[in-house]
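Only one protein chain is missing; all other protein chains are in place.
Letters A and B mark the chains in the order given here, with residues in each chain numbered from 1 onward.
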Amino acid sequence: MEHLPQDPRPWPVRRDTALQDTVLQTTLTHVTHRLNNARIAAYRHYPSGEAARIRAKARKREAIQDWGVLLDQAEEQITAHGGHVKRAATPEAVGAYVLEIARQHSVKRVIKSKSMVTEEVQLNAQLEAAGLDVRETDLGEYIIQLAHEKPSHILAPAAHKNRQQIQRLFVDTVADAGEEVSEDIQELTRFARNKLRQDFLSADMGITGGNFLVAETGTVVVITNEGNADMVTTMPRVLVSIIGIEKIVQDWDALEDIIQQPALSGVGQRLSSYTTIISGPRARESWEGPDEWHVVLLDNGRQNIHGGPYQDVLSCIRCGACLNVCPVFRQVGGHGYGSVYSGPIGTVLSPLLGGMDAFGELPSHLCTMCYACQEACPMDIPLPHEIISLRETAVSERRESATVRTQYRLWGQAWSTAAGYRRSVTAARLAQRLAIRRVGLAAGWLHTRTMPFVSSVTFLEDWAKKHRRGTS
Amino acid sequence: MTDNSSAFSTQWQSLGGQAYPVATPNDWLPSLRAVLSTMIEPTTPAVVGFDNGQWPPGLPWNAICEEFGGVFYDMNSLYGESHLQAVRDLVTQAGVGITGAAWAAADTGTVALYATARTSLSASLLPPSHLILLKQSQIYETVTQGLKAVHASGSLPHLVKLISGPSMTADIEGQLVIGVHGPGHVACLIGDW
Partner (left out) sequence: MAKAALFVTCLVDLFEPQTGHAAVEVLDRHGWQVEVPGNQTCCGQFAYNAGHLQEARAMAQHFVEVFESSDADALIGLSGSCTAMVIHEYPDLFRRAGQSRGESSEDSETWALRAQAVGERLVEFGEWLHHEESLPLPAVKPETVAVHHGCHMRRILGSTEETDDVLRSYGAQLAEYPDAEQCCGFGGTYSMTEPVVSTKLADAKRTALSQAKAAGASCLVSGDWGCLLHLSGRMQHEGDSWPVLHVAEWINQREKMSAKKGE
């Protein structure tokens, strides 16, 4: 199994499909703007949230730096509280471990709250292949699970579907024979609630991701607005929390600073509706919580990022703020990226986790270098520089066409001297006269935009003529 | 009302919750009647209450609920492992869950519940309505202070839940809908006793 699943369609197909999808275009514009405006307003009216962000960023960087020690500490603590910890290096290791627990407990039905990491390791496919009934419970994830699709936004997985499509989907997949399904959004939500409620009550195993893992106390924090993660952590007998190792934070102080950031940056709330803080399985005298709690700590390529030039990317808290401001994401949505991680963070993370062969085109084709992502990122991850750096890798690995590569080389050589620059002006005028403009890079411009002409007298030529004899 | 109470109420309401001040201990009865009259539905008459030792004493819960067609279940009478399934079944059927809280925070409009022998998290989650009884002295100015209290309690509760408003989603066309998996109707009664 690959480290990171990849949409086999090539970029131009993914791109054009997205650009022609009018439902996607409308919803995407609405969702990204709404979330972004909410983010800006939330920090503006909450100075202590901004102050906490700055502290959280610094401590998160340190936590990543020291994660070896901290992960050991977290494991010790979880074990001491009666939980079980599994370190998993690969997607297969996660699948095998979860299946083994499921077998021990004769699990038939699994309910899940939203988790990017389980998308990354294709857990649903692994569990379903073994005959388990797996149910996503976040409304958006539920919709795309029924449609056999991938999330189009970290926070709004079904952002590409409208109410009519969802109504038809429910009728075709989960509605009982003859059951009426309304197109009203409120009603569609109620319908999903009722269907999923049955799943919650009958599930034997719950699976969640985790927003944070606190080393000091061995605590996992899960944040949702719908309340589905609360159901997943409260109802089934067995709970498995699957967490990327970069989710580690040092201690309770660090948690206090960072705990609000996903909601502030992601949806513009000071906290999401539900924050679940798990530090162990059900205490004997307590009404609820899982009888057994497993925490799977996933590497899957993260150790390779650690200690290298892209280490800051491990500070990501998956808030989605960079997606909402990215001009390219606003056009093509999550499916354009062909990876479960989309937007600017996906542009960096996907090639790092899944390799340049699979995702090398993301840095080149899905970034205009506008820096909006860096400005929006609560953890101040220098995404634009990381994207430039990945482009450098693509160049050094000769992933561009020979024509383009040569063009950059000649261009760079020529313009590194005044004489070369002047020669290129002459050459450009000649090409213009001969109408040879449809080669290499320039060809990309011409189909949709009028090409500017090199001036008959450039500014420098004019200046030189007028000031030749020191007349200034 | 204290500063923290009124700041909490404002923030809680802005999130879509309801908050009612209870001015004097004598006002608990009329306040409860007012809020339960809007919560109890004839199709789901069960009202489950988990008194965590933080409730105002001496209230006629059975009578209040009956007045609006509800049936009150004092869950603490079911204490013990052997009643686990019975409790779950009851909560699953209930139309209203009533709980106290471990603490609340004004700046985020948050109510914190710990999973203990006397508190049920599912009562705050499964029924369509959730009523929280809150003492003014339980309300911190910030959620950070509340979190510090969780940690300072020595042994961490195995499950802590922070509720900041009703269950909601915007997963269909980005349109906000209240009450997905958790309750859509969340109300706090805030007073002293």
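Simple rule for what comes next: contacts are C-beta pairs under 8 Å (C-beta built on N, C-alpha and C of every residue); 3 or more make two chains touch, one makes a residue touch a chain.
The shown structure was predicted, so the numbers you read here are calculated from the model rather than taken from an experiment.
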Report summary line: Listed by label, the shown chains touching the absent chain are A
Query raised in the report: Which of A:A125, A:M356, A:V395 or A:A431 sits in contact with the chain that's absent?
Result: A:V395
Query raised in the report: Any idea which of A:E100, A:D357 or A:E375 touches the chain not displayed?
Result: A:E375
Query raised in the report: For the chain left off this view, which of A:V332, A:L353 or A:M379 is in contact with it?
Result: A:V332
Query - Absent-chain interface as seen on subunit A, which is shown - result: 12, 15-16, 19, 33, 327-328, 330-332, 363-372, 374-375, 388-396, 404, 408-409, 411-413, 415-418, 420-421, 425, 428, 441-445, 447-455, 457-460, 462-464, 467, 472
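Convention: only the chains that are shown with their structure count from here on.
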Report summary line: Cα centre of subunit A to Cα centre of subunit B, whole Å, reads 35
Query raised in the report: Which part of subunit A faces subunit B closely enough to touch in the complex?
Result: 27, 30-31, 34, 46, 48, 52, 81, 137-140, 143, 156-159, 161-163, 166, 185-186, 188-189, 192-193, 196-197, 200-201, 217, 219, 225-228, 230-231, 233-235, 252, 255-256, 259-260, 269-289
Query raised in the report: Along subunit B, where are the residues that touch subunit A in the complex?
Result: 11, 15, 50, 81, 84, 87-88, 92, 107-110, 115-117, 119-122, 125, 142-144, 147-148, 150-151, 156-175, 177, 179-182
